[in-house]
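For this view, one protein chain was removed and the others were kept in their places.
Up next is chain A:
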Amino acid sequence: MTQVGSVLVVGASAAGLATAEALRRKGYQGALTVIGGEFHPPYDRPPLSKQVLAGEWVPERAQLRTADQLAALDAEIVLQDPARSLDTAARTVRTASGRAVRADAVVIATGLRSRAFPGQQSLEGVHTLRSLDDALALRSALQSADRTVVIGDGVLGAEIAATARGMGVDVTLVGMLTAPMVGLLGSRMAARLAQLHTDRGVHMEFGVAVEFLQEERGRVTAVGLADGRVLPARTVVVAIGSVPATDWLTDSGLTVADGVVCDAFCQAADGVYAVGDVARWHHRGLGKFVRWENRTNANEQAAAVAANILGENRPYTPVPYMWTDQFDAKIQAHGLLGEDADVQVVEGSEEDGRFVALYRRDGHMTGVLGWNMPKQARLHRAAVVDHYTAQAALHA
């Protein structure tokens, strides 16, 4: 591409903001516009299910930048005006208010929205958690609830269950799989997590599907399980995953398949890039297309996209990293752990609730799990780096 003189970022959250900042850090001086759909200035999501939900932080503490820091970015930041369409060839975005913005490079950073349980939208008392407003609404509901049912196998459901329990609420966590986060942690460590929740008084109902939400006069009253049991609750949290926010791209001509499909450089079309939770790109180290929903990826991919906009042509081959805090467990994962891996504790001990475990699959070291040992887990990270970058070097 020729010299880039204008960049438009769609989505004013972690990945969008980080892309704008990375462009400036790398010396880009051209026009910069960031369009966001929400009313709030950019804020961070991980605290929403932890400190903000628990009430330990005032919501403002989750803001990613101060007003001064945003001003220093020298960007036009438009809030509360979601993009409605993209003309890919003309690289022009149209927004809900009728604004049309053309740019030499367009960055798609619209993230995800929560998946809904069929019929939940019309019911009072049923919550999802993706935005700050969601978090405040759920907090206020939990403050007056004596019991709640959280539906979901993933990290979000488990975190919400832990935080709600910490608020003194009687919590039941329901999942279809064998244990919480089993896809991410593998069966052995997921069983350990389930035990932690049980020890802290969370009722665990796993290996059973939710079939329906019972209601009375428009308010949820219970959760009906496939085995015929009915769990009463007037506050229910649905955490059954998220879907990429790509509705606005329907007529763009871009390939959208569970995310915006990109090449190894995070480019979806000439001059159009995707970053963060919404992006599915070709990871050359792994030799496949992946889409990662984690906070560190938003920042790292933003740096790669900014570099590629400015012509660096750098394939993006990160080592994934995610963390979660549940009760007093700080769990960290470098690399991909996976369900079928061979797990070996190499430092600390499971009995003490502090350890590092290595995950091996098909003879490859693929992941490191830290359980209340963040620093030690990071020190073992070097063992998995090759798995993510070696092939990329071959293809380079």
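Operating definition for what follows: a residue touches a chain if its C-beta (ideal position, glycine included) is under 8 Å from a C-beta of that chain, and two chains touch if they have at least 3 such contacts; residues count from 1.
Keep in mind that, in the parts below, contacts and distances are computed from a predicted model.
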item	value
Protein that the absent chain corresponds to, by UniProt name, given "Alpha-ketoacid dehydrogenase subunit beta", "Ferredoxin", "Rieske (2Fe-2S) protein" or "Nitrite/sulfite reductase"	"Ferredoxin"
Full-complex contact with the absent chain, from A:Asp325, A:Asp342 or A:Asp386	A:Asp325
Contact residue for the chain not shown (choose from A:Ala22, A:Leu48, A:Ala135 or A:Leu369)	A:Ala22
Those residues of chain A which, in the complete complex, touch the missing chain	18, 21-22, 25, 44, 46, 64-65, 294-296, 298-300, 302-303, 321, 323, 325, 330, 332, 370, 372-376, 378, 381
